[in-house]
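Dropping the structure in here first, questions after.
For this view, one protein chain was removed and the others were kept in their places.
Let's turn to subunit A:
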Amino acid sequence: MKSAVVQLPGLNRDRDMIAALTKISGQAPVTVWQTETELPDVDLIVIPGGFSYGDYLRCGAIAARMPVMQAIKAKAEAGVKVLGVCNGFQILLESGLLPGALMRNASLKFVCREVKLEVANAETDFTRAYEKGQIIRCPVAHHDGNYFADAETLAAIEGNGQVVFRYAQGTNPNGSINDIAGVMNARGNVLGLMPHPENLIEAAHGGSDGRGLFASVLDVIAA
């Protein structure tokens, strides 16, 4: 699987993502700087987590207006898979590639711990290695992960199966509406989620529940 990891000033989870992609796919991803207007021919583009542009204005707002995002939009329209994790999710929302918005955590506190995730849709290219309703462990680390969408949008994404991950009952760390932890676009090739699956892929991490997300994409690409 050929992949690309986007780099922007202030993102700090790019190395974790590069390590996870390299270990799971056996191929190191190419890195793409924010000013690039052409992207290499890859199967998966990943926007990792961090604090792009210091979270100024709104999380992901400035990053979403960088030239590379136009190139990512074009790739997404062509069907290339795009994954955004944490700040990457915020950037995908701000760029309009995914529906909704992320607000400050209801507790107003930065949350850094492990949560339980329910796989709400296991029929996506990102989750086929899991089973529907499966509960997996996953770390979160964010201040603005409180997902919000208006009633109409919420009904649409719930109805279309675009809610891919939910915080399992009683573990919602941020007040997210309907316990939403990750959503995809209607076409199913763009996914964003707040938790960090790349940080739970091997024994040294204390578990490998996050591996299935990358393994799913790998499986789809190989098919």
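Everything below uses one rule, namely that a residue touches a chain if its C-beta (ideal position, glycine included) is under 8 Å from a C-beta of that chain, and two chains touch if they have at least 3 such contacts; residues count from 1.
Assume contacts and distances are computed from a predicted model.
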*Name the absent chain as its UniProt record does, using one of the following: "ABC transporter permease", "Phosphoribosylformylglycinamidine synthase subunit PurS", "D-alanyl-lipoteichoic acid acyltransferase DltB, MBOAT superfamily" or "DNA polymerase-3 subunit epsilon".*
"Phosphoribosylformylglycinamidine synthase subunit PurS"
_For a quick check of understanding: of A:104, A:137 or A:205, which residue touches the chain that isn't displayed?_
A:104
*Just name the one of A:3, A:146 or A:185 that touches the chain not displayed here.*
A:146
*Could you tell me which of A:16, A:36, A:55 or A:94 touches the chain that is not displayed?*
A:94
_Footprint left on subunit A by the chain that the document does not show_ = 57-58, 61-62, 65, 93-94, 100-101, 103-108, 146, 148-150, 175
